[in-house]
Structure formats: structure tokens, C-alpha cells
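With one protein chain withheld, the remaining protein chains of the complex are depicted in position.
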Amino acid sequence: MNAFFEFFRVDYFDPLIEVASSYAADIDGLIWLVLLLVGFWFLLAQGVFFWFILKYRAEPGRRADYIDGKNKRHKRWITVPHLLVLVCDVLIIVVSFNVWYKIKMDLPDNPDGVIRVIGQQWAWTFQHPGADRELDTPDDIFTVDELHVENNRVYHFELQSTDVLHSFSVPVWRIKQDAIPGRTITGWFQPTRTGEFDVQCAEICGFGHGVMAARVMIEDEATHAAWVAANTPATAAAAAPVPAAMPATQVAASPAAGPASAPNGHGGH
Amino acid sequence: MRPIATTRAATGTETGKLAVWWVLASEVVIFGGLLASYVMFRLGHPEWADAAAVTNTTIGAFNTFVLLSSSLTAVLAHQAAERGDGRKAAMYLYCTIGGAAIFLGVKTYEWWYEISHGYTITSNGFWAFYYTAAGLHAFHVIAGAVIMAFVARDAAKGLELHRVELIGIYWHFVDIVWIFLFPLLYIAK
Partner (left out) sequence: MVEPAVDLAHGEAHDDHAHHGPQGWLKYLWSTDHKVIAMQYMFTGMFMALVGGFMAYVFRMQLAFPGINVPGFGGVSPGEYNALVTNHGTIMIFWVAMPVLLAAFGNYLIPLMIGADDMVFPKINRLSFQVFFVSTIVILASLFVEGGGFAGAWTAYPPLSADSTYNLTPLGSTLWVIGVGLEFVAFLLGGINFITTLMNSRAPGMRAFDVPIVVWMIVVASILFMLSVGPLLAGAIMLIFDQTIGTGFFNPATGGDPILWQHLFWFFGHPEVYVVLLPAMGVVVEIITTFARKKLFAYRTVIFTIVATGVLSFFVWAHHQFIAGIDPRMANIFTITTLLISVPIAELCFIYIATLYGGSIRLTTPMLWALAFVAEFLIGGVTGIFLGAAGADVYFHDTYFVLAHFHYTFFPIAIIGTFAAFTYWFPKMFGKMMDERLGKIHFWGTIIPFNLIFIPLFVLGMGGQHRRIYNYDQFPDIAGGIFQDMRELATYSLLVMLAFQFVFFYNCFKTARSGPKAPKNPWKANSLEWTTESPPPHGNWHPLRMPVVYRGPYEYSVPDREDDYWPQNDPDGAPLQVVDDDDS
């Protein structure tokens, strides 16, 4: 079964948009599969359509046929293609299920790190776990609009919002997830290519939605370790971290308060 | 002159009656959407039962009784109209309107009591749904009663007696909505 789904992993879209996460090739493969199947039907239908238009142009002296489409022999031309369309649909559904399961329903155990992503009008705050790879410890690193991850590591993310809906989207990873105030939504990613890429907010969130841009830095092990070392807060030894990097926003709730900050019930997802 | 279109009945059912049923179909989904939302919330918020405990089931039951009785008089009005007895139909319709008035009076007292005790629409989710759903229903009661007054005025003169049945169908719908609202807002505690 795995070999079956492995077959559908491709990186053909890399020139347009980099394939930079473990499951990006799965999504691209699904897109490619759909493209092939619907492309076939599309070209077939358009071909027949334009062929008919050219072939059956009105000519003096020729009368149109009288076909009511009621008898089986004629209807076959509709029923057979539509059953074939159904078969194509089933194939797409099966592959889509696999991709969806991998990205959204399956959560790899024992991640190499957990990152908290907090959306607010109109900036992203990233809470990195720091050297101990655990959140809510004094060595957590807070950044605004700048996410640092290490290549080839499996990360979980905890997505939160402090005001309205946002959507955490990293096109090169093919990941997208809405952030909902009052909930923490957990997901995962595994970067597979170093570089610096866009993070976008994909859900309209008010006046500054257009400037809610961030960058993700995918670094190799040494670079990432150096970044962690350089940015670990000086107060890391103290009991309570002071998130100096916190942006001044009109939102009262401090995202630094940890999972309990999910305001009012509805924890989890 | 009526359009010829209005005089036709290809389905065999009077056009006015068809239209009332379609109006009700669209109303059903409005209340359906509201109540389905409420039920989903209620299942997710057991603590709303504390708020629901404040509602007065006895008064609610009384109002249910009033509304059911008013539906009965609406049926009697229809029977009278079938016999061609416009005056009697009008009399029964006025009884129905009286029922609506009692219902609304009791409702006003309830709301006054609850609001004066601090349970307003912004208090919490339960009260938001309580006032919105019951308010939307009360709006339908008021509108139905006003329409019924016009129908009764004509019926008393023996005019447009077929409308007595149509407003009756509408009234039963208003009644049925309440039959759903009462257990959901009052009894479930």
C-alpha cells in the first residue's frame, strides 16, 4: 500500500514553488494526479465540443438530425463517460484521503521540537522551544514575523490566535491551517530544504492583513544551533521569562502565558 | 381583474395554499438553523443548564396551553369558513388573536422579570439564544395576529373566506415552533 502512495509523490512543481517539506511531494503528487485525470476529460470534452461545432455548421440543404436521446444506444454516450468520471473520482478520493491523513490527522510521535505560533492583528509571534526543545521553559525564544527551524527535524506546532481568525500558511511546505481564537490547534511539519521563505496569513484579518507577512528560516544544524545560542534570552536562568520580543499590540492577552492562555474554554481541537 | 395566471390550478391545489406551504418551508429552515445552532451549543456547554434553571417552566407551560388553545380556535374558524359562516369564522379568529395577546402579555411579564433580575441578552450564550429564538417567535406571533385581524375583518363581511384556512395553516406553524422552543428553552435544565 505504501508503495502505491509512494508512486504519487512528485516534485514537478518545484520550479514554480519549492518543495521544502516532507509532505509537499505528496500534495504535489495529488495535484499532478488530478491534473492528469481532469486534464484528460477536459481536453476530450473540449475536443469533441469544438469538433462538433466545426463539423455541424449549418449548410444549405442539410437538415439537422432528430435525436431525442431516449434510447439506450444513444444514451450510452452519456452514461459510459459519466461512469468513467465516477471511477476517476474514486481514485482521486483514495489518494486525497492518504495525503489528508498524513498532514492533518496523523501526528508523528516524539517530535524534535514544538513551536507555538500565535497570530494577532497583524503579526505572527513564534515561540521557539530553545535549546531544551521544550516550550514554556525559561530558554524559550520569542520572535516576531521570523520563524527559525532546523532542517530535517520533525516539529509540532501549536497554533493560536488572540483576536480574529488568521491562517498560518507556508507555501513551500504546502501547509495551511486557520488559527481560531480560544483554541489551540496542533499540527506538524518537517522541513527538507534550507533557505528563507515566505509565511503568509491566508485568512482576512482586518486592515493590516496585507502586511501580516513573516519569513521562515530553514537552517542546517550548525547554523540553527548558533542562532539558538545567540538568541536565548539572558534571563533564561530566571524563573519567569520576560518576552522582550513581544510586539506592542492592542491585544491584551499575552500569548506568552502558555497553553492556559487559550481564553475561556474550548481548549484543544 | 385578476391575472388569468392566478385563476389556474394545474396541481389541483389552490395557489394561495401552495404559496403558504412554501413560505412555511422557508421559515422552517430559518428556525431550524437557529435551533440546530442552539442544540449544538447546548451539548457543548453543560453549564448553560444553570441559566436554564432560572426560566419559569410553569409560566412557559401556561403559554404553551394558551397557544395550543388558540390553534384550536383557528381550526374552528376554518370549519366555520368551510360552512360559509363568515361571522362565526371571524369570531373564532378574534379568539385566536386574543390567545396571541395573552401569550404576548405573559411573555412580556417573563422578560420583564428576567431582565430586572439581571438576565439580559448579553449575560451569556444561553440568554442570547433564549431572547433571540423566543423574540423571533414572538415576532411571528405578532405578525400572524396582525394579518389575522385583516382576514377576520374581511371574513366578517363574508369576503375571501378561503384565507381563513391559509392564516390557520400559518398559525399552526407558529404553534409548532413554540412546541420545539418550550422544551428546548424551559424544560431542559
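Labels for the chains are A and B, by order of writing; each one numbers its residues from 1.
The criterion applied here is as follows: a contact is a pair of C-beta atoms (placed from the backbone, for glycine too) under 8 Å apart; a residue touches a chain by one contact, two chains touch by 3 or more.
Just so we're clear, the structure is a prediction, and the values are computed from it rather than from any experiment.
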Which displayed chains the unshown chain touches: A, B
Touching the absent chain when the full complex is considered, from A:Ser22, A:Thr125 or A:Ser167: A:Ser167
Option touching the unshown chain, where B:Ala81, B:Leu166 or B:Leu185 are the choices: B:Leu166
In subunit A, positions touching the absent partner: 13, 16-17, 26-27, 30-31, 34-35, 37-39, 41-42, 45-46, 48-50, 52-53, 56-59, 62-70, 74-75, 77-78, 81-82, 85-86, 89, 92-93, 95-100, 103-105, 121, 163-165, 167, 169, 171-172, 174-178, 180-183, 185, 197-198, 200-211, 213, 215, 250, 263-266, 269
Footprint left on subunit B by the chain that the document does not show: 1-11, 13, 15-16, 18-20, 22-23, 25-34, 36-37, 40-41, 44-45, 121-122, 124-125, 128-129, 132, 136, 139-140, 143-144, 147, 150-151, 160, 162-163, 166-167, 170
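As a convention for this text, only the chains that are shown with their structure count from here on.
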For subunit A paired with subunit B, centre-to-centre distance based on mean C-alpha positions, whole Å: 48
